[in-house]
Structure formats: structure tokens, C-alpha cells
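What you see is the complex with one protein chain gone and the rest in place.
In order of appearance the chains are A and B, and numbering begins at 1 in each one.
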Amino acid sequence: MGCLDSMRECCDRPKNTNIRISFPAVCFVWQTAMIILFGVFIRYDEESDTHWVEYKKEKNITSDAENDFYFRYPSFQDVHVMIFVGFGFLMTFLQRYSFSAVGFNFLIAAFGIQWALLMQGWFHSLDYTDGKIKIGVESLINADFCVAGCLIAYGAILGKVSPVQLMVLTLFGVTLFAIEEYIILNIIHAKDAGGSMVIHTFGGYYGLSISWVLYRPNLEQSKRLHGSVYHSDVFAMIGTLFLWMFWPSFNSAITDHGDGQHRAAINTYLSLASTVLTTFAISSLFQKTGKVDMVHIQNSTLAGGVAVGTAAEFMLMPYGSLIVGFCCGIISTLGYIFLTPFMERKLKIQDTCGIHNLHAMPGVIGGIVGAITAAAASKEVYGTEGLINTFDFEGHFERSPTVQGGYQAAGLCVAIVFAIGGGIFVGCILKLPIWGDVADEHCFDDEFYWEVPEEEESLHPVLEYNNHMMINKRTDMVESNFSEPQT
Amino acid sequence: MGCLDSMRECCDRPKNTNIRISFPAVCFVWQTAMIILFGVFIRYDEESDTHWVEYKKEKNITSDAENDFYFRYPSFQDVHVMIFVGFGFLMTFLQRYSFSAVGFNFLIAAFGIQWALLMQGWFHSLDYTDGKIKIGVESLINADFCVAGCLIAYGAILGKVSPVQLMVLTLFGVTLFAIEEYIILNIIHAKDAGGSMVIHTFGGYYGLSISWVLYRPNLEQSKRLHGSVYHSDVFAMIGTLFLWMFWPSFNSAITDHGDGQHRAAINTYLSLASTVLTTFAISSLFQKTGKVDMVHIQNSTLAGGVAVGTAAEFMLMPYGSLIVGFCCGIISTLGYIFLTPFMERKLKIQDTCGIHNLHAMPGVIGGIVGAITAAAASKEVYGTEGLINTFDFEGHFERSPTVQGGYQAAGLCVAIVFAIGGGIFVGCILKLPIWGDVADEHCFDDEFYWEVPEEEESLHPVLEYNNHMMINKRTDMVESNFSEPQT
Partner (left out) sequence: MGCLDSMRECCDRPKNTNIRISFPAVCFVWQTAMIILFGVFIRYDEESDTHWVEYKKEKNITSDAENDFYFRYPSFQDVHVMIFVGFGFLMTFLQRYSFSAVGFNFLIAAFGIQWALLMQGWFHSLDYTDGKIKIGVESLINADFCVAGCLIAYGAILGKVSPVQLMVLTLFGVTLFAIEEYIILNIIHAKDAGGSMVIHTFGGYYGLSISWVLYRPNLEQSKRLHGSVYHSDVFAMIGTLFLWMFWPSFNSAITDHGDGQHRAAINTYLSLASTVLTTFAISSLFQKTGKVDMVHIQNSTLAGGVAVGTAAEFMLMPYGSLIVGFCCGIISTLGYIFLTPFMERKLKIQDTCGIHNLHAMPGVIGGIVGAITAAAASKEVYGTEGLINTFDFEGHFERSPTVQGGYQAAGLCVAIVFAIGGGIFVGCILKLPIWGDVADEHCFDDEFYWEVPEEEESLHPVLEYNNHMMINKRTDMVESNFSEPQT
């Protein structure tokens, strides 16, 4: 810890944000590596290969409708929208960081999905007969899921890092994700359809740990830009709503065909609906004259989707989903009101988007709800076949529900350990003074990494003419050393 | 009526917009009630329950693709986008009411869908063997439809009510909707795939009746904010386009599998395309130098989707759809130009978003088109089986097309009666001086229910510095009692 603190000190030298060499270099090298690795490892699976026509005959498949594409593609596209528009626009709320929010989100997601196809492929879908990874639409969804963890982490450090740092964060984040996911889903055999543990808990604590290592003591110097303006809040609502609407697709995208996908969608739909009401209620309750705070509406309304992730495919029951959403709206909003300021002041964790309230805490709740729901499963409720089917109690995973509950809890712990350990490790790497990040007083400003258009629009000719004159006058004023023109 | 007028007077006392107690209380109480009622009544249906695996065997279903989820889920997601992004952003056009437009739309939709699952469930899908409502993806779509009626009503009173009033409006709106829907669809056995009558006519007149009761004589005091700014109009176009694009899904979401959904989508696609051209034409024709008005483009282009709702699943024929769209674009745009001002001045109906032109009138047209198309149906066009199939002329609904046409018209009347009666009743309740609505001079302002960010962004350092100085100067000016600095 002392080591970390001293490291924090030593890196506080004048900042150079010129990334003209490092940033293109990282992009080119990594993309080239992707091409080589894809060339060596990645091929189409039997449902996306031209041999499908023969495969169908072999397996006696009578209809193209049985191709997994038709079961998963609509959900895939919804998830895709969540990753790029949802996460991207959710972070546009800062008044002068919208380009970076939506642009760098775009960049790291586009890189991350490629690396995820490789990492997840090695762990999950390596075909041992020819040593190739076979990809199909489910791989694409999983890659999107994987990258979501890194985008969540971006939320904690939004405005404080350079794009090069984000690329590094994503490289390690995807790697760590693939390993913890393999341990949780394949070794521990926990179920986690919507990724409460695997995605949200991991992504949340990964980002918070990095933010803790990268603590900026003088961040209040950027206070001026650390807030929203009217229209940036409306932009952020685009992100919120697309996340909220498509969350049922997120939680059901890779569950079992048939009842699995159907039930996961219903549970998520209900949980999210419930969260909205309690978020509004708490937000209003803790403000003078009952005004609602946009920050809460943009974020906490989504907590129900996170928290129902693990249990969405179980028989959580409609009222169970409502209860989960009810609690999460309250906890998440209270988190924004009390916990985030506390964490910043006392724990030195600066969490720009409040991912602790939106992802980390609800993710943990989701893991716990999942464990309890699994432990409480019974043949009466699920049916004999349904129970086996839902939990994959087959082969050497022939467990009782109670035991499964324990393993679910174990999975949650693995996610937290990987997140915090990995986050501190990656944070230390990002602390190196070579990545071109901005100084504390220049945070939350697009100016340093983007060509920003210079003038606001002129509204009608008269105003425009005068604006022009005023700007000239102002410039004069500045040039005459801030003295007012004499009269 | 005199009673109403005197009621209007008596409620004009100083307004208190503090909803810190009432608003959270309503949210918590209603959400808690939902949890209890869901616990008692709502369960998964056989296609979303884990018993599906057994059910399939029983019914000899060979493929998971037969699960209703795959027939309806893509359409459901489109409808979901229309409800939350479409309706929400369509109403962001006001310069300072975007938070409330998109935020309160979010709130009441999230509440409404829960209450709708219960209300519609009791009427439509109560399983009498165990007294439970069984829900699946079609229930979710119907809940979204139900809440659309209330969101339409919100359009008439946008900017003039408190969130507590909106919650009350939604509670009653959903209840009334479920009853009129049951009467129209199940008792009268009218067909109404896209809800021209059930959703749009009802929602439109429900909102207009409420607005009539809540008439604000001094609304011109809020004139300053009763208009758009450049970017708020662009935001509204997001709403318009998502409504327009996904309307084919709206009208086809719950029609028959196969040709029913297919035909409804085609008809709606065509009708909407036609509406766009006539809307542009009329808008240009009635403005000096042929300029187009954004209000018309944002709203009237959608009228064709409303008006084709009932007949979308019938053999309306592609050219029939074009004709419907052609007429509605004209009527709706003329409505904005002539009818809305007339209604405000003469009938004392203040209709913020012009829902009379977008929903009420086209809805009535849609009902009439539906009745005519049904009455004109023949075995030659539909085929013997097709006719029975399309109109469900089975059991004790074995009717001739002409008779069906009559019943369709009856359905339209029911919708109007429920809407106006219910609207006046709910309006009277909302007139009570306990709901925290704003005074006439503070309408269309987010300030009273939202924490609004204080300053506009600064654009570049020089300007920023000077803006800062100017604001200071301005403040001085204000403080020095509006006297100009002496020279």
C-alpha cells in the first residue's frame, strides 16, 4: 500500500498528452496481431460454414429455422446496441466529454470484441480435432458480453485517462474476464446467464480498483467541467433507455432455447420496471422540495437489470423479479447520494459514473439472489426434467440445488477476487508516466484528444452579427490584458 | 358543466409544487401493491415455464422454434423502443421540458406495464383451474400497448401536470383501457390489431378530455417556454423516426403467426411512406415561401401508422394502404394548422403535442377504415379458410363480413365513450388541489420537478473567460438595480 502511495507521488510530473506516436502504434500493432491470430486460429462453425447444407442432411435437420442464427440474432443485435449506443451514450452526460465518452467507448469495444473472440475461443470453443476456434452468432454475443466488463470499468475512470490507457485496460480486462469466466462457468459450473457476477461484479470492481490506484488528489481543479449541461443529460438518456429496453435481450441472449430465453426476458422486464419506481421515489425523497435528480434516473433505473442477471433464467417468479428490482432501485440511488461521496473522500476512489452503484453492488446482489434462488430450487417448481435442464445437472455436475447454491456463491467470490487483484495490477501499469494522460486540472475535457469545433452556432442573422462583434470585442479585451475598453 | 367551471375557479389558489412526500409515497405504495398482487396472481405461462420441456413432448412439438418467443420477441423489442424512446423523445421538443418528457414518460410507462399485466391478465388470460394469470411474451406486448394509451394522453397535458398526477392518470387509464379493450375485442369481437380504436382513439380522447377539465386560462403566461429550440427539435426527431420505423412491428406484433404478421407489416410500411409525402406537401403549402414546419414533420408523418392499425391485418391491399396514408397526412397536418388553435381558443382544449391530430382523428379514421374493409371482405379475396382465419369467424362468432363491419363500428363508439367519460372523471380527480402541479406561469419548465444543471457549457478558453466576466457583469447590472454601468 505504502508502495502504491509512493508510486502515486512519483508519477506526478508535468503531463504530456501528445499521443501521436503511441496511440497509432498501439492501434496498428494490436490490430495486426489480431489478423495474424485470427488467421491461425479462427474459423466458421458448422452453422455459418458453407458445409451447413451437408451438415443439415447428416443431422436430419429439416429446416433452416433450426440454425442458431435465428434463435440468437435478434438478441445479439439488441446486445450490440447496448454495447455501442447504450454504454457510449450513457457516459455522454459530462458537458465537454461526449466525444470521448462515445468515441473511446466505440474504440475499445471494437478492439475488445476481437480479442474476446480469441480469448473466449481458446477457453470455450477450441476444436481439438484441428486446433481451431469455431465461431458463430453465440460467440459474437459472448464477445460483446466480455467487452461490457471493460466498458463498465471505463465508467469509473471516465475523463481521467488517455485512449492508450484504455486500450491497455481493455487488453488486460478481456484477458482476465475470459479466465474468471472459464473458472466460474466451466470449472465451478455456476450459472450466470446475464452476467451479474461474471460481467457486472467483475467489471465494477475492476474499474474501481484501477480508479483507486490512479487516484487524483487535485481532481477538484477540474470541477468546472465535472457536471452536465441540459442537452448532455438528454443525450445520456438515449444511453439509459437503450440499455433499459434491451436488457431483457441481454439477460436472455445466451440462455437455453425455448423457455430459458422466454423466462429470462420476462424476469428482466419486470425487475427493471420495478426499479424505475423506487429510483424516482428515493431520488425525490432526498432532495429539497422533492425534485428528481437526472443522475439517478440515468443510472439507478438500470440496477434491476444487473441484479436479476444471474437468476433471470431460474424460476425466480414474476413477483420475485419485482422484489429484486424494488430493492435495487433503493440501494443504488442511496449509493449515489451517500456512498459515492464517501468513497471519494474517505476511500480515495473516484468513480465518475458511479459504477459502484450501477454495476458493482447490484452485481453482488445479483450473485446472492442467484445463489439463493438456486439453493431453493425444487422438483415441485421446476419439474424433474426442468430442474436438470435449467441447471445442467448432468454428467459429473449431478448436484443437488443446495450444493449448486454454494457453488454460485463461490463463483461470486472468484469474480470479486479477479476484479480487485487484476484491477490493482492493471492500475499500476497504467500509473506509468508513458501513456499520455491529462493533468488533474484538465480532466473531463475533450480538448486534449479531439479536434473540437470552435464556435457555437449563431442563431439568427442579427444575433450572429452581434455575436461576432462581441467576440471581437472580447478578444480585444483579452489582448489588452483584460482591461476594459476606456471610455 | 357549470359544476366543472366552478371547480376550475375554486382550484386557482397559490400552487405548491413540493412533492417530496406525495410522490415517493405514491411510488412506494403502488410498487408494493404490485409486488403483492403479482405474488398472488401472476405466474409464467407454459412456454416460459421450466415445464416447457415436458409440454413440448406432450404436444408433439419438435422444435423450440415453435415457442411463441421466437414469433413475437423481435416485434416486442421494437414496440418497447416505441414506448420508451419513441414516445419519450417525441415529446422532448419543448425547449425546457425534455427531462420531464423523457423522464416522466419512463416513469409512468414502467408503472403502467405492471398494472396492465394484472388488469389485462384478469380479463384475458386468467387460468380458471388455479386462479392465476399466466404471462408470456404476448402479455408483455399487450402491456406495452396498454400503456401507450396513457402516454398518448400525456401528450395533451405535457408541461402542465405533476408526476403525481401522471401516476394517477396512468392508474385509471390502464384500468379503463383494460375494460374497453375487453368489451371491444372479446364481447363485441371487433378486430383491432394495431389498436386504432383501442389504443389511439381511446388514448387521444382520454387525454383531451382531461386537458379540457384541467383548462388553464392563463397559459399564455408560459408562452416563453412553449416552443422549441434547434436541438430540442432534433431530439424530437429521434422519437419520430423510431416510432415511424417500428410502427410496422407495432401493428403486426400480436396478429396471427404467418401471413397475418407479414401482411400487417407491409400495410403499415406503405401507409407510413405515403403519409410522409402528403405531410411535407401540406406543411409547405400553408407556409410563406413554402417552408416546412418541424411540428408537422415530427407528428403528422406518423398518422398513417395510426390509421392503418385496425385494417393492417385485413386484405387492405397495398394501394389501399397508400390511400389511407395519403389522406391522413393531409388531415393531420391541416389539423395542426387550423384545428389545434381553434380547439384552444373556442373549445378550451389545450393540446400541447397535438394528439388530436396525431392519435385521435387518425384513430377514428382507422376505426372507420377497419369497419369498411371488414364489411367489404369476401371469399374471393380472402379464400374460404383465409376469411375465417382472419376474422376468427368461429364458434358463436360465425358472422358475415357485413355484420362484422357493423360490430367494428360499434367498437369504435365504445372506445370514444370510455375515453371521454373516463377522461372527464379522471380530470375531475386531477383537479383536486393536492397533486403539486405548477401555476399557469410556470408550465413547460423542468425547473420545478428536476435538478437542472445551471450553466451552459463554455466553448473555448477565451470565450469561457469572457463569458465568466460577462456573467459577473450582468449580475452586477442586476444588482445595481438594472442601471447600466456609468461611463
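By definition in this document, a contact is a pair of C-beta atoms (placed from the backbone, for glycine too) under 8 Å apart; a residue touches a chain by one contact, two chains touch by 3 or more.
Please read these numbers as outputs of a predicted model, since none were measured by experiment.
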Touching residue (missing chain; options A:P341, A:P433 or A:P453): A:P453
Residues of subunit B in contact with the chain not shown: 63, 65-66, 70-71, 74-75, 78, 95-96, 224, 227-234, 237-238, 241-242, 244-246, 248-249, 257-259, 261-263, 265-266, 269-270, 272-274, 276-278, 280-282, 284-285, 287-294, 297, 301, 315, 317-319, 322-323, 326, 381-383, 385-387, 389-390, 454-457, 459, 471, 474-475, 477-478, 482, 487
Residues in subunit A touching the chain absent from view: 17-24, 27-28, 30-32, 34-36, 38-39, 42-44, 47-54, 56, 63-65, 67-70, 73-74, 77, 80-81, 84-85, 88-89, 92, 96, 98-99, 102-103, 106-107, 110-111, 113-114, 135-137, 140, 163, 230-231, 235, 238, 436, 448-453, 455-460, 462-463, 465-466, 487
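Here is the rule we go by: only the chains that are shown with their structure count from here on.
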Cα-centroid distance, subunit A relative to subunit B, in whole angstrom: 32
